[in-house]
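All protein chains but one are shown at their positions in the complex.
So, chain A:
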Amino acid sequence: MVAHNLALHFEAVAAASPEALALICEGDSLTFAELNKSANRLARWLTSQGVDRGAVVCLELPKMVEAYALAMACIKIGAPYAFLDPAAPAERARLMLERCRPALIVSVRGGVGSRALIGDADARAALRDAVSRLDDSNLPQTAVITGVDPAYVMFTSGSTGEPKGVVIPHQGVLHLIDWAKHDLGIGPGDRLTNVNPIYFDNSVFDIYAGLLNGAAIVALDALKGRPPAELVSEITKHQCTFFFAVPTLFMFLDSMHLLRPDWLPSVSRFMFGGEGFPLARLRPFYDAFAGKAKLINCYGPTETSCICSGFEIVESTFDTSDGLAPLGRLNPNFSYRILDEDLKPVPAGTAGELWLGGPGVALGYINNPQETARRFRQDPLIQGYRSILYRSGDLVEAEAGSGVLRFRGRADNQVKLRGYRVELEEIDHALVACKGVTRALAVVLQDAGGASRLLAAYAGERLPESELRQHCTAHLPAYMVPGRFIWLEHIPVNANGKADRRSVASLLGEAVARAS
């Protein structure tokens, strides 16, 4: 099946298997024909609301049928959509909306901008009623959308203190779908979990690698307040065959004795990514499913269309002094360079920064030319023609011969917390905005098992921890709120007078140990 944009690809799947199950969500089941018709009506409705090709639509929605159908509607009219967390602090939501400059916001909550609210049953019914009268056939204008048109905007933490919206083109996701089909064997008959939050990059895989390969996706809410056994039972009840989540979730289920073949008999492939999976924690998972299900470690910055490499865990994976599973070989259609600080290629077997190229690379950060210019750069080894690479900041080493990449750390202050990418500077900025705080530095302490803990040091007025926590909760998503706040008379600085994060980390490690 060859299509030059995501919408045509989706329509081809819907035409080939109209009665196959596409989406299970909130107790509803939709076939491909039903989802496609719903998307067609919503596409016409979006157009009637003034959304044209190239305009951004913000979808501030939880996992509801409309969320998936609206995403498909947007790609049909070439209007990139941005899923936003409906529970995000208002201030952070405002920053993201300001960058997006959306033509329309479809949301479950009130706020600034041109909004269509579908927060309650009446409002949802009203929208359903309004679109039910619209034509449900495919739209002619879909054919003019090209592979380099933007498909979606995905927000990720930014070091300047504000989130950055990554703009991904249709072609990047088309390659992801193809990789999922050929390397992971995803196709009709499969059922993929969509446990990943819909506004989180991993969801891109669930939705597109599933739907556009003719597989069904099952919308599931992770654990918010419900027993973990219930989530696992639901995955089994819906006969899911492919389960993709962050290592933190798998480690949690394992530590609750739920990551076992008798609990998850239908799953034949588990995939994890977004953060490293410590091998010590992977071992029992691998042993439990040996011969029953494959385990795949995947890697990819948001800026390269979700995933750019995958590695199947095998027995020999554990014969290494490395603490983490390898990242694997890069997927087809990616090019890369591993460069040192002087932007020269590193010798084989040496770690350097990974620069990624090819059609999977993002178009840039939305309405943010400065940050775009900083991370999307001309290939330093090419002068004669334009060749843009994404500078990942990930330090990797390529295995001689096989090309398998191994993670060796970061070139900056980006960390991964429960799979979420966090720029520590964003937390610093939020804390300094708290009255009385003059300087602040967030640091991550890691334990031997690979778990990461977020702490913050601050100087200035000594404040009650509850006040600092409240302030952070109002400005940052929950996973970015430090677990502890430690007052220091002076924040240590390095020779250049810059706050020294490494010294602060060791100071905080001692301070926390002393406090016990």
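Just so we're on the same page, contacts are C-beta pairs under 8 Å (C-beta built on N, C-alpha and C of every residue); 3 or more make two chains touch, one makes a residue touch a chain; residues count from 1.
Simple rule for what comes next: contacts and distances are computed from a predicted model.
Hidden chain, UniProt protein name from the list "Putative spermidine/putrescine transport system permease protein", "Multisubunit sodium/proton antiporter MrpE subunit", "Acyl carrier protein" or "Transporter": "Acyl carrier protein".
The omitted chain makes contact with just one of the residues A:18, A:228, A:359 or A:380: A:228. Only one of A:248, A:309 or A:414 touches the chain withheld from this view, namely A:248. Against the chain not shown here, chain A presents residues 222-230, 248-249, 251-252, 254-257, 280-281, 284, 418, 445, 447-449, 451-453, 466, 469, 473, 478-479, 481, 483, 512-513, 515-516.
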